[in-house]
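One protein chain omitted, others in place.
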Amino acid sequence: MQRSTRTLISVDLTRSARSQPVLHNRWHPDLLPVASVHPGEVFRVECVDWTGGQIANNDSAEDVLNVDLTQVHYLSGPIQVEGAEPGDYLEVEILEIQPLQGHEWGYTGIFDVKNGGSFLFDYFPRAAKVIWDFEGIYASSRHIPGVRFAGLIHPGILGTAPSQELLNKWNHREADLLATDPDRVPPLAYLPDHKGSFLGALENNPGVARRIAVEAARSVPPREHGGNCDIKNLSRGSKVWLPVYVPGAKLSVGDLHFSQGDGEISFCGGIEMAGAITLKTKLIKGGMALHGNLRNPIFMPGPVEPRFSKYISFQGISVDEHGVQHHLDATLSYKQAVLNCIDYFKRFGYTGEQIYLLLSSCPCEGRVNAIVDVPNACCSISIPTEIFDFDVTPKNGGHLVKITTNCPVQALPAKL
Amino acid sequence: MQRSTRTLISVDLTRSARSQPVLHNRWHPDLLPVASVHPGEVFRVECVDWTGGQIANNDSAEDVLNVDLTQVHYLSGPIQVEGAEPGDYLEVEILEIQPLQGHEWGYTGIFDVKNGGSFLFDYFPRAAKVIWDFEGIYASSRHIPGVRFAGLIHPGILGTAPSQELLNKWNHREADLLATDPDRVPPLAYLPDHKGSFLGALENNPGVARRIAVEAARSVPPREHGGNCDIKNLSRGSKVWLPVYVPGAKLSVGDLHFSQGDGEISFCGGIEMAGAITLKTKLIKGGMALHGNLRNPIFMPGPVEPRFSKYISFQGISVDEHGVQHHLDATLSYKQAVLNCIDYFKRFGYTGEQIYLLLSSCPCEGRVNAIVDVPNACCSISIPTEIFDFDVTPKNGGHLVKITTNCPVQALPAKL
Amino acid sequence: MQRSTRTLISVDLTRSARSQPVLHNRWHPDLLPVASVHPGEVFRVECVDWTGGQIANNDSAEDVLNVDLTQVHYLSGPIQVEGAEPGDYLEVEILEIQPLQGHEWGYTGIFDVKNGGSFLFDYFPRAAKVIWDFEGIYASSRHIPGVRFAGLIHPGILGTAPSQELLNKWNHREADLLATDPDRVPPLAYLPDHKGSFLGALENNPGVARRIAVEAARSVPPREHGGNCDIKNLSRGSKVWLPVYVPGAKLSVGDLHFSQGDGEISFCGGIEMAGAITLKTKLIKGGMALHGNLRNPIFMPGPVEPRFSKYISFQGISVDEHGVQHHLDATLSYKQAVLNCIDYFKRFGYTGEQIYLLLSSCPCEGRVNAIVDVPNACCSISIPTEIFDFDVTPKNGGHLVKITTNCPVQALPAKL
Partner (left out) sequence: MQRSTRTLISVDLTRSARSQPVLHNRWHPDLLPVASVHPGEVFRVECVDWTGGQIANNDSAEDVLNVDLTQVHYLSGPIQVEGAEPGDYLEVEILEIQPLQGHEWGYTGIFDVKNGGSFLFDYFPRAAKVIWDFEGIYASSRHIPGVRFAGLIHPGILGTAPSQELLNKWNHREADLLATDPDRVPPLAYLPDHKGSFLGALENNPGVARRIAVEAARSVPPREHGGNCDIKNLSRGSKVWLPVYVPGAKLSVGDLHFSQGDGEISFCGGIEMAGAITLKTKLIKGGMALHGNLRNPIFMPGPVEPRFSKYISFQGISVDEHGVQHHLDATLSYKQAVLNCIDYFKRFGYTGEQIYLLLSSCPCEGRVNAIVDVPNACCSISIPTEIFDFDVTPKNGGHLVKITTNCPVQALPAKL
């Protein structure tokens, strides 16, 4: 009578990601399913970290500087869902997520501007890294003293396979964008690239693998099928409705984060880790047409997100750092809010890199407060005050706390 | 011994806003204070609605169509804060907000594209209006059946007076923007305009009033001093730190909202009302330099926001409705999330206008989920499911609920 | 078209409670309704404080020591609800509660053991009083420095009139209890007492009033009809289902509290105030039989209770202060938890009276954690840590904060 949760996909952190055919790092309709589930079944999927083990638990950012981004993201799957057909909604319930036992750590990095960059690449162009230790639900870092928080654990990536038609659409539109400024650093988009690609069991058939690799979509952006949404609120107990484009849905998951701030601003962001996720699926037959033919997934956050009662919030408007007025630009407004926040916390003795990495990792909220008050969009970033050991509110006389770090975050020299 | 809360500014809703010298509708350093407070004092300020009574509690949107936007926003103040000097932070604690007794109603409108427009002016170019009735903390509308929610009551506008130098900076940068496309409808920005301006007690001196009116900043956008931030979380119990630019700070407040969704997307958004706000101030001497010389205010939300446990969330990415790929454009991504949400709720029988106005009014969350996954920013809008009378989650077979409205929202013919 | 909230009952705080026929202080089926409402109507009811103005905003507890408890509680009503019949459930929605404008203060007291007593009358037998000042949603006291909190505003009393049969049952069972120890101080129960009674409009007819006064139930305990439940969570937005025993239901309300801790342990507890409450009713016809013939009301707390993220909790078990073991006695266990809590906070320099009054007033939680682990019931009291200005968690070296009070709480000499 005893029922236990089946481990559908196992990974081995002591082996190369590229030697494990349950993984893949591109989106394509023809990838081979590595396992099959029936709707209603509870199953557990193990995942490597997004880079497939390229980043180590040490105090040097050399590995972040030199990370091979053509290989990201290593995902577990695809998983065949019995009965799923194009036009259905695949309801996926995220039942549990955990670090792998014995691997209770994660990392957050800033990429060098010449190798990926990040949201504030103009301010923080050099590679840096912090390591987080997990103590059960909590994370803390020897590289950012004075903070500790409960993780808002979630998968950065959860998605179904695109149809060939949808894949073609992605490739065309992203190529069109890239063509507008092909030499930009960092690039405007990442087009298909057979270099670094890993297609799981298809790698046994080099001819097929090569054909697919040259057109398979990179996993970097979120798209219609879900993918790299990096939504921190897809945590324990949440549900997401993903469109189905191919028979069996071909669900993949990975890029697990122990925590993340809204925006995932440092790109190698959130707290990246290997881990296991427990899922359950349900089919809503013909669900897309029935619910409005939406262009993107729907989701419902879960009931056990960390609860904070106080936040300190920083605003930004659509005026850039040079005083130039832009029109309702929420990206710019959010950037200004983040810059304000970084300036504020530097007064406690933190370096800019430390705060930048913290905002990328801790459960901070990024909001579009107002998007109609021309010409300024108002955006804000809100940080739970409880994650700090000390009082962070504005004070008469300013702040007396001065953080010093035994194991400082070092931004590396520029990538050649 | 008994201490009561002093009413510092009273308004009379039966009289024209322009006849009440405790009001003004422009930002300028030379406005005359209408009252004075000392730090630590608790005081109550009454406010008219932002249009100064142009909108009536009825079922026609004619008044929204023809609203005179040169007159907005009517603010209460300025209030002199004893001892405030340029460079200080003025801490303002929002202690309570209430509708005025006997006026327990508010409105939300869509402006015609030729008279203000809104976030989705390309989809909803025609004027429309809904009326909300307040039952204590709750709002419901005869124009949007099936919903009821606890308000997240807050001031849309709270700001200090700019210095002449700051004012000049605003005017220059906004003029520069406007010049890039001066004929755009709706306009890219609202420059100073003596037409419609109302400068409180200064109106007794027409020469001075005229001189100031031609350079006083419009109240439409949020700026460095706060202003029209439209942050729904500045509710009861919150604190905001505003920079002080002129002696006495010259604090003004208005544009009270019974509730608002993130983005305030319909522009005549949130639930606009007349009301009273209770405030308390504190000075952080020299606070700006001590805390990082931030370009925008800091705030902390309060402890009594409505508590919801379930949200349904819609994503958007930086691909527009025509399939064109943009680069990390959070404004566009948020627009797509909103459009997805509207499509979804239309399946229940609502019109697009109803959902558009609802999202502008109810306590929905607008988030910048990820801003680094090139080329797509991921944004989302999350609606508390409890505000609906019926189950709104995706369902096998689709939804059976069909809303009908006795008193429908009518989008008016185009403004001539 | 404009709809406003009707003020159904007004009070005048400058006049004696006994001169205002919209008030009464006893429960009886024959009280005369003072107003009538139809189900669905939103109405506002003003209330005096429970003592009818016997307690003043000053620093002496003389008024608490000498309070005339035969007069409590002055309630507003009864209100006739059209169509209500015995056997119905009267759904009452609490839409808003506010102090009366100009009277933004309240009080908490400890009664002398000879005049009412309290939960810990054996430890705190002497009268004491603290005054609370309201700053919008917040309360603070010159008598208890170092604390400030958002109120959890609610009515201590909300009830329908009993039938004659139910009234008789109350009187018999309480008389039976009193007879088991008639001389106990404080008394085991308060039987009907014409002394001090005030029956509203019936006072115009002394003969009838006298007949009713000798059998009308005192308002002290909660009973089947609701009454003095003192449930702090009946705050803004909550609903309660009250049984109807007489035609028209005859709803009364009063004993408003700006805040209260679970247990209301000091008896003159919570933060007592005059104020206004906004209500709406609905009838569930024949609801009692349909829902299980429950012996007590049902309720649902509202959505805007103050949100705290951290609590410090103290346990108690069924072993009394003399080391004697009792059997699953939750009252005793809760008493032990409270005593532990008081001992703990004394280390910060507070007097026992200050903490006792604070626990009676602040939004602390009193829980029955375990009631089966013979012989010990485990109960706990949890205090939100944020209400204090300083860190209250256990510390190496103990606590360094030492509170001093300019305006100390004085326990008066014993009542003669």
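The letters A, B and C name the chains in turn, as written, and every chain counts its residues from 1.
The working rule: contacts are C-beta pairs under 8 Å (C-beta built on N, C-alpha and C of every residue); 3 or more make two chains touch, one makes a residue touch a chain.
Being a predicted model, the structure only gives us computed values, none of them experimental.
K.L.:
Considering the complete complex, identify which of C:G275, C:P303 or C:P363 is in touch with the unshown chain.
P.N.:
Considering all chains, including the one not shown, the answer is C:P303.
K.L.:
Any idea which of C:G40, C:P182, C:G207 or C:G323 touches the chain not displayed?
P.N.:
In the complete complex, the chain left out is touched by residue C:G323.
K.L.:
Touching the absent chain: which residues on chain B qualify?
P.N.:
Missing-chain contacts on chain B: residues 307-310, 386.
K.L.:
Taking the full complex into account, what residues of chain C touch the chain not shown?
P.N.:
89, 91, 118-119, 169, 173-174, 176-177, 186-190, 220-224, 228-233, 241, 262-267, 269, 284-285, 287, 290-301, 303, 309-317, 319, 323-331, 334, 336-337, 339-340, 343-344, 346-347, 365-380, 382, 385, 393-399
K.L.:
Can you name the residues of chain A that touch the chain not displayed here?
P.N.:
Residues of chain A in contact with the hidden chain: 1-5, 42, 56-59, 93-96, 98, 101-105, 131, 133-138, 150, 236-237, 278, 280, 302-308.
Throughout what follows, only the chains that are shown with their structure count from here on.
K.L.:
Taking CA centroids for every chain, report which one is farthest away from chain C.
P.N.:
With centres defined by C-alpha atoms, farthest from chain C sits A.
K.L.:
What is the distance, in whole Å, between the centres of chain A and chain B, each centre taken as the mean of its C-alpha atoms?
P.N.:
Chain A and chain B have C-alpha centres separated by 32 Å.
K.L.:
Using CA atom averages as chain centres, what separation in Å is found between chain B and chain C?
P.N.:
So the centroids are 39 Å from each other.
K.L.:
Can you pull out the residues of chain C that are in contact with at least two other chains?
P.N.:
Those would be 307-308.
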